[in-house]
Every structure is written in C-alpha cells, then in structure tokens.
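All protein chains but one are shown at their positions in the complex.
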Amino acid sequence: MKRRGLLRWTLAVLAVTGALLPAGCAREGGSGEYPSKPVTIVVPYAPGGGGDTFTRAVAAQAADILGVKVFVENRTGGGGTIGVGSVARAAADGYTLAFVSTSPVVMAPNFLDVPYDPLEDFTYLARFVVSVHPVLVGGESPFDSFPAVLEFARANPGRLRWSTAGINGAPHVATLAAFRQEGVEATFVPMQGSSEVLAGLLGGTIDLGVISDYSGALAAGDVRVLAEIGPEPIPGLPAVPTYEQLGYPLAPAIFFGLAGPAELPRDVVARWDDAIRTITASAAFSDIAERLNGNVAYLGHEEFERHVRADIAAARRTLRTLGSGD
Amino acid sequence: MKRVGPESLALAGLLAAAVAFGLWVLPAGIAPGAAGGGAGLSPRFMPWLATAAMALALAWGLYRSLIETRATDGPSEEKAGLARIPFGALLICLAFALIGFESAGFYLGGIVMAVLLAVLLGERRPWVILLFPTLLLVAVYLLFEFALNVRLPRSGLIPGLPI
Partner (left out) sequence: MENVLEGISLALNFNALAGILLGIVLGQILGSIPGLTAAMAVALLVPFSFYFDPWVGIPMMLAMFKGSLFGSSIPAILLRTPGTPAAAATVIDGNPLARRGKGGKAMHTVLFASVFGDSFSDIVLIFGAGALAAVAIRFGPSEYAILVFFALLSLISLHRGSAWKGIAAISAGVLLACIGLDPITGAPRLTFGNAELFDGIGLIPMLIGFLAISEVFRQLEQPVRLLGERALAFSSRREDNRLSGKERLSLLPTLLRSSAIGTATGALPGLGSTVAAFIAYNEARRTAAKPEQFGKGSLHGIAAPEAANNAVGGANLIPLLAFGIPGDVAAALILGALLIQGITPGPVAFRDNPAPIYAIFVAMLLANLVNYLVGLGFIPLAKKMVSLPKRLLFPAVLVLASAGAYAMRGSLFDVQLMFVFGLVGWLMAKYRFPSVLLLIGFILTPILERSIRQTLILVEAADGWFAFVASRPVLMILLGVLAILTAIVVRQRLMMKRYGLPKGPA
C-alpha cells in the first residue's frame, strides 16, 4: 500500500510539472518599435563592484533616454564567463544585453572552456569606460621607477614577487609578456582579488602589484604608481610610463562596454549606440567615472567591434609567444 | 565477528567508490600542475589527500562494523530507510528546482510547489491550501522584486503580469 502510494505521488508530481512545461514554450514576442518592453542588462559580476556600479549608472540614464525600464541582473561566476555566456545564448531581440569587460571576452576563452565564442557570439554595442590599471609598489619599497624594478629583477632572478587581482587576466598576461621581453625572471604569486594584492603590498608579502582598486592607499602614500599597463597614460600622472610607450607586446585597455547576442537588429544597435554616446557625454557619468578610477572613453559600435577583435588577436598572439595558454 | 550487515555493505560500497574516485575520477577531472607554473603543490594534492583520508576513514569504519558486536556510537536511526513524507517532499522540491521553476516561472511554480507540499504534509482545508501559498508568493514577490530588485524566473505566460 505504501509503495503504491509513493508511486502515485511521484507520478502526480511529474504530471503537474510536466503540464507546466508547455507553458514555458509560449513566450510572448515584442511588437512595435524597439524598445517596447523592459530591457535587462546582465552584469556577470557581484553587485557593488566597479563594473556593476558603472552599468547601473548607465542603466538608470538609459531608462530615461529609451523610455522603458532597464533592469540590471547580476549573474556571477567563472570570472564573468557565466553571465556573459547566458547572454550569448539569449534571443537576439535586444531585450537581453550584457556588460562586457576584457576578462571574459578577451582573456578567459584562451584558458577555459567557455560556452561562447567571443568573435562569433556577440554584437559589441558600445564602450563607455576604460579603467586605469597601474603597476604599484608599496610605499616603503626601494624601487622608485619601473626600470629600477627591472634592474633588480634581472640581477636577482626569481626574487621579485608580484601579483595581480586574478589569474590569467589581461594584467597578468601583459606583465608576463613585458617581463619576458625584458629578460626578467620574476615570481608570480597568485592572489584572489585586489584587496589581497593591496594587503600583500602593504604587508611586505609581495613587491609589485597590478590592480585597479587602490585610491585610498595611493592618497596615503602607502603605494606608489610605477607604470600603467594600458595604451593611455594615467590622467594626472603623465610622467608614468605605459606599457605601450615601453614597447611591450601587450598593452591592454581594460574596457567596460555593452554587448548583446550576435546578429542584433540594426535599429537596436543604433539606439544603444546613441544612448551610450549621450550618457558618456553627461556630467553625472563623468563624476562617477572619476570616483571609480575609470576614464570615460566612448567608442561607437563599429569602432568597439574593431577594438575588441584587435584585443582578442593581440592576446592570442602574446599567449602564443609566451608558450602558455594552459 | 558479526554477520555482514547492511551497514558493512554500504561502507564497503562507499569505500570502493572513494578508491575509484581517487584512481580514476580525480586524475580525469584535474589537470596536473603546469611544469613552469611556479613552485608549490600540484592542484591534485589537496583533493588526493582528502580522498585518501576519506578512504582510510571508511576502511576503519568498515573494519569496526565487521568486528564490533554492538554499535559503539549509539544506534543509527530505527527507521533506516527514507520515510515517505520527507522523501515525497524531496521529490517535489527537486522536481521544481530542476524543471518546474524554469518552465512555469518561480511564482506559479512556487504556488504549485507549496500547494503540493502542504497537501503532502496533511493539510486538508481547501481554502488554506490555496490561500496560504498565494499569500506566500505575493510576499516573496514584494520582498524580492520590490525591496531587493531580484528578478526571479518568469514563465512569460501572462504578458503584463510578473508571473
């Protein structure tokens, strides 16, 4: 009796959930001019981080411009790959977009089995920010310039300890390539998060850190900026050399932008391109950018696509010469 | 020596699983550390250590279960199987976590899930069965969507309504 009851139970449950399945297939389509219903932007990082804050600022202003609600949804995991992957698979109707940054699009696919192809599966709508990403040493450090660091490292192979906020990200690979070119052998200490790197710098655990969250420490003199990994000098610190000036193989501009699934309709692309151009020109946005160590750097759809593809190619080239990619 | 009971068999099975895991699943699932990847332990070290410890512990437990004539640990639960009601609840929860929420959305799915659970647990008053889950999901909606801005899965069934 009991066993039959259990069996009937199970069947009933399965029947009910199964009956609800077709319900899921009946999705409504949008009609009329884009956008005619709320848009969702997926942020593949935890709320409160730099990219998330920027995206919410963009979303708030975009809602005004486009006249519909713009929701921000956080889907974390895998260093950004999960959220981005979910958008790659979404319907190409312009109602599901993603915040994209260098890491999940340019770097991660070279190391992980990601569920998307960064060249084929996305439409890169526009870029709004390039973040500042300097090379730092602790305030007490004996090094007062980047060449001084290199000199020490050449003379003492393996003694220089350095770190970045994550493993296999753009700053990591770029710095590895730079060291390789300079004939320097240094020890990379993997750390998780810019806080750990910063604490390591201040506590004497490591000598060099490449991170982008450091403002308090910089103002206090607890860290000093020796170089910048991107192509543009740091505003306010024009004397600090950039990887590009120093001629290193990879000088990545860590970008923050918006993307959608591949083959987005033209009108969708155009509307977002316009919207972001307007937003990035606004004073409110510049304010936020300044406070979060980012440079407002609008790039329209075509330019952005070109840049992303160039970045991906440069990264692959560099990784090939480094002989890694594992 | 005791008769080989279900406990010993289960332990032997677990032990075999642990050994199999360590010998086959682990090497398949974890690449060995990169040669030039710096000093330090291989990525396989910690999981391997844990598997070994688990295997040893299970072996010890197996030995004890075969040698000991009475359980030193207090009797395991009298009902060694899975009772009907909680097992049914588990099935309902899994059904919704795996299929129901995705296809029917969280709100509709949640109401049905709560209804099924309440009935399973013995609730018989029809108005309670329908009213309580509905109120519950309304509360969930207010809390999650309004206060927290977290969008739970939708089914897209009824346009305009967040269902």
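Lettered A and B in written order, each chain numbered from 1.
Simple rule for what comes next: a residue touches a chain if its C-beta (ideal position, glycine included) is under 8 Å from a C-beta of that chain, and two chains touch if they have at least 3 such contacts.
What you see is a predicted model; the values in this text were computed from it and never measured.
Novice: Which displayed chains make contact with the chain that has been left out?
Specialist: Displayed chains contacted by the hidden chain, ordered by label: A, B.
Novice: Footprint of the hidden chain on chain B, which residues?
Specialist: So the residues of chain B touching the missing chain come out as 25-26, 29-31, 33-34, 37-41, 43, 46-47, 49-51, 53-54, 56-58, 60-61, 64, 72-74, 76-77, 79-80, 83, 85-86, 89-90, 93-94, 96-98, 101-102, 106, 110, 113-114, 117-118, 121-123, 128, 132-133, 136-137, 140, 143-144, 147-153.
Novice: Which parts of chain A are in contact with the chain that was left out?
Specialist: Touching the chain left out of view, chain A contributes residues 46-50, 52-53, 56-57, 60, 73-79, 81-83, 85, 111-115, 158-161, 166-168, 187-192, 195-196, 198-200, 202-205, 214-217, 219-220, 222, 288, 291-292, 326.
We adopt the following convention: only the chains that are shown with their structure count from here on.
Novice: Using mean C-alpha positions as chain centres, tell me how far chain A is from chain B in Å, no decimals.
Specialist: Computed value for the inter-centroid distance: 33 Å.
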